[in-house]
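First comes the structure, then the notes that go with it.
Heads up, one of the protein chains got dropped from this complex, but the rest are sitting where they should.
Letters are used for the chains, namely A, B, C and D, taken in the order the chains are written, and counting of residues starts over at 1 for each.
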Amino acid sequence: MLRKYKKVNDLHGIEFREKYIPEVAKPTYVILGLPDAGLVGGISTEFLISNGNFKEFAQVYSESHLPPISHISSGIAKSPISLYHRDNFILVHSWAAIPSGSVQALASALVEYLSKFSPALIISITGLPVQNRLDLEKPSPFWIANDESLGEEINRTGLMKRFEEGYIAGPYAPILLETARRGIRNLVVVVESFLDLPDPEAAAVALDVVSKYTGIQIDTSALLKEAEEVRAKIKGLMEQTRKEMPGYTSVKPSTYA
Amino acid sequence: MLRKYKKVNDLHGIEFREKYIPEVAKPTYVILGLPDAGLVGGISTEFLISNGNFKEFAQVYSESHLPPISHISSGIAKSPISLYHRDNFILVHSWAAIPSGSVQALASALVEYLSKFSPALIISITGLPVQNRLDLEKPSPFWIANDESLGEEINRTGLMKRFEEGYIAGPYAPILLETARRGIRNLVVVVESFLDLPDPEAAAVALDVVSKYTGIQIDTSALLKEAEEVRAKIKGLMEQTRKEMPGYTSVKPSTYA
Amino acid sequence: MLRKYKKVNDLHGIEFREKYIPEVAKPTYVILGLPDAGLVGGISTEFLISNGNFKEFAQVYSESHLPPISHISSGIAKSPISLYHRDNFILVHSWAAIPSGSVQALASALVEYLSKFSPALIISITGLPVQNRLDLEKPSPFWIANDESLGEEINRTGLMKRFEEGYIAGPYAPILLETARRGIRNLVVVVESFLDLPDPEAAAVALDVVSKYTGIQIDTSALLKEAEEVRAKIKGLMEQTRKEMPGYTSVKPSTYA
Amino acid sequence: MLRKYKKVNDLHGIEFREKYIPEVAKPTYVILGLPDAGLVGGISTEFLISNGNFKEFAQVYSESHLPPISHISSGIAKSPISLYHRDNFILVHSWAAIPSGSVQALASALVEYLSKFSPALIISITGLPVQNRLDLEKPSPFWIANDESLGEEINRTGLMKRFEEGYIAGPYAPILLETARRGIRNLVVVVESFLDLPDPEAAAVALDVVSKYTGIQIDTSALLKEAEEVRAKIKGLMEQTRKEMPGYTSVKPSTYA
Partner (left out) sequence: MLRKYKKVNDLHGIEFREKYIPEVAKPTYVILGLPDAGLVGGISTEFLISNGNFKEFAQVYSESHLPPISHISSGIAKSPISLYHRDNFILVHSWAAIPSGSVQALASALVEYLSKFSPALIISITGLPVQNRLDLEKPSPFWIANDESLGEEINRTGLMKRFEEGYIAGPYAPILLETARRGIRNLVVVVESFLDLPDPEAAAVALDVVSKYTGIQIDTSALLKEAEEVRAKIKGLMEQTRKEMPGYTSVKPSTYA
């Protein structure tokens, strides 16, 4: 017999179907890996899922907001957006690009759903496309926060530079505003990256920063060793993602230090 | 006098009009042939209809979800989507491409309608476009399932390899998710195929697999002999289908063994 | 003072305004001339209107489904779709292309309106674009029916060959299905034609067939003599019509005998 | 303090805000100058406004149906569509092109609003693009009417020829049908014109005809003297107007005498 997911939430026409409601330790950190410039976020969460003993506990369904596409993993079809957990961490990973017309609804639904876990912090991971990416020995990480006290706290760690001035577009932008509205802290870890090429090195930098800040144990050496494979594997997603981002690149600095 | 179909269901603005309600033996298998890459599904079900003594019992109508197009068969106009039955089998065949904006609604309506027959399994047939199709002596079949226990069962038969990792888009994708939601088993038989050319050889491989798995009697030799004719006959549908699939090909592997 | 049409029906946002309700003898035949491939239908009904003493009794209006366009005839502005009658015949003629997004609504409204005359048969006239149209001495007529007993009846007359297998798209397609739903017989007379050029010769063939089948008196010699003029006159409508048919040609055979 | 217009009518999402309700003598004539081929109508009513002592009494507002554009006259911003009056005349003038998706709604609202003045006749002025416009010493005027008795009356004056057969599209088309529905007489004065160039000479011909038919005093010599200036001044509106008329030119004869 087929095991059915239980439908628990239908928010803005977006359903969160849970296999079970996980016990998540405190302080709860949520890590978001949504397809974006350089797929830095998606590579990061995919690496955690494949290498970190995370357990899937929910999938996201939407007839109106997600494209008619299934992700196949070991022969089994799933929704392209899934949620995983381990210890005090929740991961949200998407195997498909978010349609540009749906990012606002998804952001609202996701933040509303996640709020029931009372997260101490939601961490979004993304790339900052830079022209001279090839010349950089190691891409630098920057932070964006939805609150000044969070910003000061991050600054004191010395782990990332402040993203001085510019724009952020795509799915992470409304999540920043939606979390602010609900009083949930949201940090965006922005790493210099390619725009059109999947960038596992940038993902490794992001994961190192997240590891140091949250205490999660991650060995990113495998990510660097298999960079070429990772790149080939998600080339298709890169193309889809680019199509959903006409006019905006995810993060665009006016100036940054 | 004109024989009217009886309207029995109006689901999501999609009507299923039945001539009669068929008695379908157990275990009930449903075979879906919807236009897709290589038209592998459509060729398969069309062959069964023409050669297998199946009886039409219902047609699908929708002012809002199907294009203003009629299929003509021996001078008589019909809805392009029809349902047929024989013994313990139900066939769903479409003579027209499903508009990309309607695949979600059609998937929901179709699964809801079919659920009244309590099918043991719904089998979707589709193609997997491969670059080297011309070099393959015999295209290989793969399986995708909406449930792990079904996957294990198929694996034990040795009839098909597991589709390791990738995407499925188009009408079969929401059917996989919609059946999972309702606890109905759904198997997709994926055969290596051309993308833009109708591929009767791939359909023959799919039918052989379906025959061995379900016990349905099919002699596919005629399909192979008349391959050229079949190809010419459905060239127009191939073109329509391609137009409805912008951005997605139906099945796209990241990696497959 | 201005004579107002009386509004009698508002179906699917489409109004039928009648000057008067005509007495139509039995058996009532309805002939449809809607713009389509080769404008075969439109030329046929226009010829009947101009040469056959038909009287206009109703016009079709729709703010949402028809374009902001008026047909001018002898200085007077009218709706582009009008209904005419004589003896036991009703004609429906359109001077403008039906927007592709409105064909379903118009088909439903038209069949609903016409049903009050309990027609014995609705005859749609259309063209079948063929590559070698220039080489044909006389284009051949084919039939499509919405019912098998009607098909057999037509076959027995020997007037037209059966249209074996293929598609019909555009406004006549939903009319075939809508009439079937309501138990009204619908015959489509399909004549080989040009695709992009108005084809009065094909219209003459269609009218000869209709004349022999229904007993209506028509002398089509004038139509053939003035073929060049007719062609020039409706070149503009041909262009509009083509624009409303992207992706579909009206009738597309897979195979035909 | 700012003088507010009083909102008096909200029809189909279109508001008519009146400074005051004018006393208009009988028989009341309404002259419409909406942007169209050659801007013949707009030039005509603009000339009457600038040279004829007409007083503005109402403006048309619509958030959903009019573009976010204001007309500036002597530094003061106004709605692009305004109504003026003098003696027994009402003018409707638009300084902006009507979006093609809004012509039906505007036509309905305008006719409904104007009906409260019980006009004896609504006169629309437009151009008939002709290829040989440059060769014409003086462009000819034609008439279109929404009623046969009106047509006969105009014919007896000998002022214009009958527009034999063809189409009219754009804002004047639904006004012809909407007035017919309400029993209001509507005459379209159609003058041979350029398609893409503002055509003051054609406007002068239209105004001469209107003057003779209605008795309104107009000296069009200034219009002819300043033709070049007029043309330069409304070049921008010409461009906007063209964009709103894809697929249709305003008046298209099949044949005309």
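In this text, a residue touches a chain if its C-beta (ideal position, glycine included) is under 8 Å from a C-beta of that chain, and two chains touch if they have at least 3 such contacts.
Just so you know, these numbers come straight off a predicted model, no measurement behind them.
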item	value
Hidden-chain contact residue, picked from the options A:168, A:191, A:223 or A:238	A:168
Listed residues A:28, A:44, A:146 or A:220, member touching the removed chain	A:146
Interface with the unshown chain - residue positions in subunit D	1-5, 7, 17, 61, 63-64, 67-77, 79-80, 95-96, 233-234, 236, 240, 243
Where the unshown chain meets subunit A, residue by residue	100, 103-105, 107-108, 142-151, 155, 162-171, 173-174, 176-177, 180-186, 188, 247-248, 252, 254-255
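In this section, only the chains that are shown with their structure count from here on.
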item	value
Angle of the C-alpha superposing rotation, subunit C to subunit D, to the nearest 5 degrees	70
Whole-Å separation of chain centres (CA-atom averages), subunit A against subunit B	36
Residues of subunit B engaged with two or more neighbouring chains	none
Contact graph of the chains (line, ring, star, complete, other)	line
